[in-house]
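Note that this complex is displayed minus one protein chain, with the remaining chains in position.
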Amino acid sequence: MITLSITKNIHDWLFSIMPEGVASIAEMVLIAVVYLAIFAVAGLYLVLLERKVAAWFQLRIGPNRVGFWGLLQTMADALKLVSKELTGTAKADMFLYNLAPYFVIVSSLMALAVFPFTQEFQAFDINIGIFFLIAISSIGVIGILLGGWASNNKFALIGAMRSGVQTISYELSVGLSLLTMVLITGSLQLSEIVEVQKNGWLIVQGHIPAVIAFMIYMIAGTAETNRAPFDLVEAESELGAGFHTEYSGMKFAYFFLAEFINMFIIAAIATTIFFGGWLSPFGITESIPLLGVFWFLGKTLVIVFLMMWFRWTFPRLRIDQLLTLEWKYLLPLNLLNIILMALVVWLNLTIQI
Amino acid sequence: MGLMKDYKTEFMTNEALQNLINSWIPELEFTEEGSQFLNIKVKPEQLHQLMSQLKSNPETNFDYLFCLSGVDYEKELGVVYHIESTTHRHIVVVKVQTEDRENPTFDSVYDIWKTAEFHEREVFDFFGIIFNNHPNLKRLFLTEDWDGFPLRKDYVDEINMVIK
Partner (left out) sequence: MDTTTIKNSFKSEEYFINMGPQHPATHGVLRLLLTIDGEIIKKVEPDLGYIHRSIEKMCERDSYQQIVHLTDRMDYLSSHINNEAVCLTVENALQLEIPDRVKVIRTIIGELTRIASHTLWWGVMGMDVGALTTYFYGFRDRELINDIFEETCGARLTMNYNIPGGLMFDIHPNFVKRTKDFIAHFKTKLPEYDTLLTGNVIFQKRMKGVGILTKEDAISFGASGPVGRGSGYSCDVRKHHPYSALDKVTFKEALKTEGDSLARYEVRIQEMWESMSIIEQLIDNIPEGDIQVATNAVIKLPKGEFYQKVETARGELGVYIVSTGTKNPYRLKFRSPGFSNISLLNHIAVGGKIGDLVASMATLDIVVPDIDR
């Protein structure tokens, strides 16, 4: 049985060579660097994946010149963005203008830190896991609103206001649909939730209310990240480029990457809560915990592909239609679903494999 | 959907049209020479009255103004209106001219056919003809500070015009 004790080994090694205070700080810095690297690489390759998937839907090939199969394409794009001039507007509020991208980056990074990639391979396993996740992703909105306001540009402001309204509304649905699943697990802690799913993935355990919760979660999650069909924030054909009109170079790259990482996070939450996290179906590779990483990534990428599919197929909703969808349809449906799930759990009707 | 007026769709020949329209206003000139439609020449003062009667009378019912052009006849400046009836499908051409090249003025037919708004702005832009009672008479294609009226025959522009 190959246990994954890398984290424990590194932890012990660090504590043995340095005094305790310094060792804890060194450990935290190390973890932060690892996550920043994951963030950067994941962001870059998600962008490439989006371009390849889009090309596939549109009957073309996508980037394939830079590196084999275009694998170095986003590297080249990142280099280009780093070398661009950081133009700002003269009348922009400089402090807020510079601060805005950091809000979205920091909130995405913090959310990324709590996921269990496989058994005992989790950076931050607090007992209020899901609650923490939802709270942290709400902070990202501040970045968008600040970016739009501080740009001193009418179009950016309209885009930012629309986005703010949209995100705040759909957070409710995200939170409530996740709450529906917590009723089965009985715990908010993410590693516990994955443990509970050893008896069958939660979407199977909860059958009907879980499927409804998943569908609501997918709709609300796509809206949270401002992706199509809810992307009127960046509706290119209407307003130029929305709230990041005035950003260029590295700051634009921050917003751009943060959107893709947010998409990854929404997919990762869905995988952890609904589809068993790093567990293999029917426990086929339970004896090799290291493979859990691949199961986790595989499931997440399937859901990411689903979100990309939405983007390239559906037209865009108007702002009032979007808000009607949330407040008049999704929210009452969600509340009823919670009651239904509570009944299912109380009467012990969950399917246990 | 709007009201569907109950018209017997009856195509009127040029002769019948000429008789009917002449009975409203006697001092009109009718001709069919050099054109495939019936041409009516009207004086500027009676233009608006003739046009509103052409539209409102149920036998003629000219509700579709499909072409409004300005023409510079060397001495006079004129406007040519091509109108059609969507129910009876007959077409007439109404022409109006003025010799006043400094300050040519006609009545606007915007209140009769809304399509005239842009067409009359175009005629103003290129010929300098002013239309009374137009809601928004200013230049349409050229910039506000352009000097002169390009489609007039006496327009000279050494820089922009290429003469063969």
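As written, the chain order gives the labels A and B, with residue 1 at the start of each chain.
As a convention for this text, a contact is a pair of C-beta atoms (placed from the backbone, for glycine too) under 8 Å apart; a residue touches a chain by one contact, two chains touch by 3 or more.
Quick caveat: nothing in here was measured; it's all calculated off a predicted structure.
Within the set B:Leu17, B:Leu47, B:Leu65 or B:Val94, the residue that contacts the chain not displayed is B:Leu65.
Per the touch definition above, the residue from A:Trp69, A:Tyr102, A:Phe294 or A:Trp312 contacting the chain not shown is A:Trp312. With the whole complex as reference, residues 1-3, 33-37, 63-67, 69, 71-72, 80, 82, 86, 89, 93, 113-115, 117-119, 122, 140-144, 150-151, 160-164 of chain B touch the missing chain. Mapped onto chain A, contacts with the missing chain fall at residues 54, 57-60, 154-155, 228-229, 231-232, 235-240, 311-321.
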